[in-house]
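Shown here: the complex without one of its protein chains, the others still in place.
Note that the chains are named A, B and C in the order they appear, and that numbering of residues resets to 1 at the start of each chain.
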Amino acid sequence: MISVRRFRAPLAALLLLPLLAACGGTSAPEQAPAGPPAQGGSLVFGVNTEPLNLDPHASPQDVTGLFTRPVLDSLVALDDKGDVHPWLASSWEISDDQLTYTFKLRTGVKFSDGTPFDAAAVKTNLDHIVDPATKSQLAAAAFGPYEKSTVVDPQTIEVTFKEAYSPFLAALATAYFGIQSPKQLALGPEALAKKVVGTGPFVIDAYVPHQGITYRRNPDYDWAPPTAKHAGPARLERLEFKVIVEDAVRLGALTSGQIDAIASVPPVNVTQVEANPKLTIIRKQAPGGNYNYYPNNEKGVFADQKVRQAFRDGIDFATVVEKLYFGAFDPAFSAISPATAGYDKATETQWRYDPEGAARLLDEAGWSSKDAEGYRTKDGRRLTVKWPFLKALAREQRGTLAEQVQAEAKKAGFDVQFVDVTPADFTPKALAGDYDLIDFSWQRADGDALRNLFAISNIPRPDFFGQNLARWHDPEVDGWLTGALRTTDLTERAALYAKVQQKANADASIVPVYVFTYLLGASKNVQDVTFEPQAFPTFYDAWVSKA
Amino acid sequence: MSTPVVEVTDLHVSFPGVAAVRGVSLAVHPGECVAVVGESGSGKSVTARSLLGLTGEEATVTAGRLAVEGVDASRFGERQWRSIRGRTIGYVLQDALVSLDALRPVGKEIAETLKLHRAAPRHELPGRVIDLLTEVGVPEPAVRARQYPHELSGGLRQRALIASAIACGPRLLIADEPTTALDVTVQAQILRLLAERKRAGQALLLISHDLAVVAELADRILVMKDGVVVEDGPARQVLGAPEHAYTKSLLAAIPRPGSRTTVPGDVVIRAEGLVKTFKGRTAVDGVSFELRAGQTLGVVGESGSGKTTTARLVLGLLRPDRGSVEIDRRQTQVIYQDPLSSFDPRFSVRRVLDEALEVGGTPRPERRRRAVELLEQVGLDESVLDRRPLKLSGGQRQRVAIARALAPRPRVIVCDEPVSALDVSIQAQVLDLLTGLQAELGLAYLFISHHLGVVHHVSDHVLVLKDGRAVESGDVHQIFTAPADPYTRELLAAVPGGHYDQTDPSRRALPGREQHDRLVRPQVG
Amino acid sequence: MAFLALITLAALAPSLLTGGVTPDAADALAALQGPSADHLLGTDANGRDVFARIVYGAAPSLLAGLGATALAVVVGTALGLLAALGGRVVDEIVTRLIEIVLSLPTLLLALLVITVTGPGTVNVIFAIALYTAPGYARLVRAQTMVIRNAGFVEAAVSLGLGRGRIITRHVLPNAFEPLAVLATIEVGTALVAAASLSYLGLGPQPPAPEWGAMLSAGRDYFSVAWWIAVFPGVAITLTVLSVTVVGRRLQRRIA
Partner (left out) sequence: MIRRILTRLGTSVLVLWGAVTVSFTALHLTPGDVVDVLIGSSVVTPEVRAQIIADYGLGEPLAVQYATYLGRVLRGDLGQSYQLHEPVASAIGAQLGPSLQLAGVSLLVAVVVSTTLAILTARRRPWIRGLSSGLELVGVSIPTFWTAILLLTIFSFQLGWFPAVGNDGLAALVLPVIAVALPITTLLTQMMREGLELTLEQPFVLTARTRGMSDLGVRLRHALRHVLVPTVTLIGWLVGLTVGAMVAVEQIFSRQGVGQLTLTAVGGKDLPVVMGVVLLTAVVYVVVNIVVDLLYLLIDPRLRGAA
């Protein structure tokens, strides 16, 4: 994902499309028992970014999911392991041809504005997502080959697809498919951008752009999913997200006790926070595409597999990541993270830092001579890598990392040059393939993330921004990815995804860098903060002990 | 004898590096007017300020005795001095335009003195202000009180300033150059006002650079030079039989009618029916004159009479609306009142002269020699060549300006108030230099001045201007002895230090130059 | 003064001061070390020597300040002269143009420029110059108008000097003096502005050791490695301070 810290632009969209899958994420929050959960109280959470639009049906930002999850419930819930559970839908059936999903809805559910929850409401929501007027920048695309939904009776709804689309249930579990009150939806996009109304455990109290959002408990809430730790109303009386963009300020607000928890503790400060007896770090590895470097497989120096591999093997990424992030992030070995369904552990031994091998590969590829500055050359041309780096949007000290990689690459003979870009002129470059290297991470809880990264149809073109920025054009891989879409057999899919991951490494079509891990800093009094599978925190179970 | 209002003996005031006043003693009794006369830097103002404790933080003041109304003031703190200022001693500075706060109505300034000393209840202040303005002879006092200094004429402003100084009925009024910036007729009015105060029993301490100004008013005169009183005595004695050479030189420097014998040459300037209007105000209205080679035409008038506009028309810096000027401008040069601003601040004397010589067509190799020659002609040493005008004295600067004007070998020089900014002794030297050069080089001068004495001294012919019109013109002696126009008569009557007697020039209050040898020679360097 | 000499030396021959340590010798193993004998001012997150980076950063940092000021002075002087001497219509047009630029807040203007041109030292120079130039233009215009009416110009006219000579010999040099003073003082302001743009991610690109960029990057490490941000900050402050002091002295000498 090309992520955004300061310019919270749509460019920064985080795509998350979890699908039911076998193995889930890693560590759950490790907390010392703090007695029985307290009721009431309030919690203030400092976040590093904010949504431009609160309507998750329209917005592409991950932070919109974070902001609306307390308010919106989904039809189904996804657990840490990837299993799908009932939520607002009490049960469902999938037709044999996999084209029709029939949901039985829970009874006795009410939106916080008093509107009853029924099949008509669900239909309104689903149709709202695909309505072009919504200008959905994420959810509609994640809806795939959706055809229509039909109200069978007030408690039954039927959703029909044009072709088989197995990621549907996982998508339905996300906040982007959160069910909103039809009454609120009817108010139109401007009203939705500032306020959403759902059936969730919290109700929006006030939303002030650039400031944050406050929620109060929904006292009537009695339909928590089985994935939650308790039932009934939320434990917290009041929940507040404060937008604090500046890392140092957010951290300072936490260490000085002004707020209870913060998102995105800078890795450099992890040790410092952990050394503080009052504070703790809650980690959660993010699923989906790791933070990878994507060489342009199509043209330029990286069109040659040997050069790509020399770049990957000639730089000690594991050590660099270890040192720069003080162990907070793990080095990556595959295109997708270990927290993703379908991750292939075998990739971890598939390649390693091998400077001699890299040098040999460059010799073989014809970059055998060196110029005065030590860079490899071929036919008098220097081995130059052009890298449009969005400094303004770089998070997690990726700029520092890039500078380190630049220095390491020099040792291997690569002249890595950063190209000055703004968010505005980055896009045309990306669409036109005018780069040698591009970096981004891409969060999504399912192996299908590989399809985003590697499908031929996802190579960006002038009118389409796809995620295959490596421009890896491999029909065999495309075949495996499509195969995985058509089957719900997890083992079979895992085998297909393993093939993709291994081929990507063998081909060196990408360079895995690190596994993004959500680092939530919190006071030790904060208990039971949980994570959604796509690794953003939820606060339904949370409570604050009086220490 | 009554207790003096102020008395000081052996006063010494020094600033870091400068001993400004050394051993001055003076006393002012009620109803008495004491004048301190001296040129700039003589220490006269510092002396006056030390009587108010206002010499500033950096000054060191010592005195054998310093008493205000018989009370020892040598150990006064700021608070005690403040109770003296404005209440026991009033102070009037020169040029009310800058001595009154430009951003406040004059009425407020006058009331301020009353307020500071709680001399009148708040509700009575407006009435008292009007009374005071009436007392100093300001017409329509209620209107004037609400006006700002820039809206008043120079005379009214000065009266208002005096009103603010006498608001609390001080025993002593110190007037520091009270008339210096004023036109001669206004100056006469202010002097009359001060004379009235004195008759009313007010003690006066008059500070001036001009002996003529104090002549009528002062009972006692102190002449100061370089921080020391060189002469001290009753006015009649100091003016009539001065003992000290410096006093004599000051008296001698007062410009007197010259006995000129010049031979008129051909016409170098002929102006006919000049008219110039600025935004509806006619500055010059049908002025005609003629200037012949080797002669001087004096143009006199008060501020706003159109003198300078006439000069600018002659020089071609302005185009006349009507009328014509016949002149060879290549043969014409100018000398200004303020020589400093007429020099490019970055230029040394050498570059100033070099440029003028270049314009005059002197070839480069000869310029240095010519520059030294010119400096010698104006009585300066070649050592000034590499100095900047800023670092020269006022007299030296005007000499450099004259040298510059001479450089292109002109036949005519327009002199625009060339000595107004100078001390009297320097003024005399520069005038002598100008007349000497005229005789030597056969120059013609168009000599503009508000100072009648100066014009009388240097001119062959005079043109008297009032409101842009030439009210009178003709031979200098004719006009100064038998003026035909009432305005000319008024002007002459206003000249301080004695009246121009229409019939007998020898009956003047001040001795004429015939009785004194010139003591001052042009200085070198 | 001595500090200025040091900076100049650093800008011209950085290697003399660092004894061969280079500013971009990244060594992740030596990251975030405090000041020591090995690393006088410590190391940054990449293990680069902060002292070396400050020394090598002198050239690009000063370039931003000096370049922007120089560009602004040139453009501003040209516009100011044009307005003052070009007649009423030209004056009116230039004055309005200046007002339009001044009506946009400085930072927004910089943002606009950089959105159009992309980040980088040259563009930062351009952006800062764009919003400081109107100030110079105003000064030159006002100054020229005052000087045009000054006594010495009239004296030169009456002396018989030609218009061209008067402008080049008297008007221009005198108009330029206060400008030079303002410019010296503004070099510091430009430096600070460049640093602020770096903070917003619009400055020079890595790994250029520019002070503003270092200061801006260092704030993320402030609580664990204060030296990364503090020393470039001190460098900026001292430079601005000494440049301003020199400017003030110049001002006094002229006045």
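Some notes on this structure:
The criterion applied here is as follows: a residue touches a chain if its C-beta (ideal position, glycine included) is under 8 Å from a C-beta of that chain, and two chains touch if they have at least 3 such contacts.
From a predicted model like this one, the values you see are computed outputs, not experimental measurements.
Across the whole complex, the hidden chain's contacts among the shown chains comprise A, B, C. Checked against the full complex, the candidates A:Gln98, A:Gln305 or A:Thr427 give a single residue touching the omitted chain, namely A:Thr427. Among C:Leu4, C:Leu40 or C:Leu112, only C:Leu112 touches the chain that is left out of the view.
The chain not shown here is touched by just one of A:Ser136, A:Thr199, A:Ser334 or A:Gln443, and that residue is A:Ser136. Summarising the interface, chain A meets the missing chain with residues 1-2, 6-13, 15, 46, 52-53, 55, 58, 60, 132-133, 135-138, 140-141, 189-190, 192-194, 208-212, 242-246, 248-249, 252-253, 255-258, 392, 422-428, 430-431, 463-467. Along chain B, the points of touch with the absent chain fall at residues 52, 54, 78, 82-87, 89-91, 93-95, 98-104, 112-113, 116-117, 148, 150-151, 161, 164-165. Against the chain not displayed here, chain C makes contact via residues 96-97, 99-108, 111-113, 115-116, 188-189, 191-192, 195-196, 199-200, 212, 215-216, 219, 222-223, 229, 233, 236-237, 239-241, 244-245.
Assume only the chains that are shown with their structure count from here on.
In terms of inter-chain touching, the protein chains here are arranged end to end in an open line. Look at where the CA atoms of chain A average out and do the same for chain C: the two points lie 42 Å apart. Each chain gets one centre point, the mean of its Cα atoms, and the points for chain B and chain C are 49 Å apart. Centres computed as Cα averages put chain A at a distance of 88 Å from chain B. Contact residues of chain A toward chain C in the complex are 6, 246-248, 251-252, 255, 266, 268-269, 272, 319-320, 323-324, 389, 391-393, 397, 399-400, 402-404, 406-408, 418, 420-422, 424-425. The part of chain C that touches chain B in the complex is made up of residues 150-152, 154-161, 169-170, 173-174, 177.
Per the touch definition, chain C reaches chain A in the complex via residues 24-26, 28-29, 31-32, 45-46, 114-115, 118-120, 123, 200-202, 205-207, 217, 219-225.
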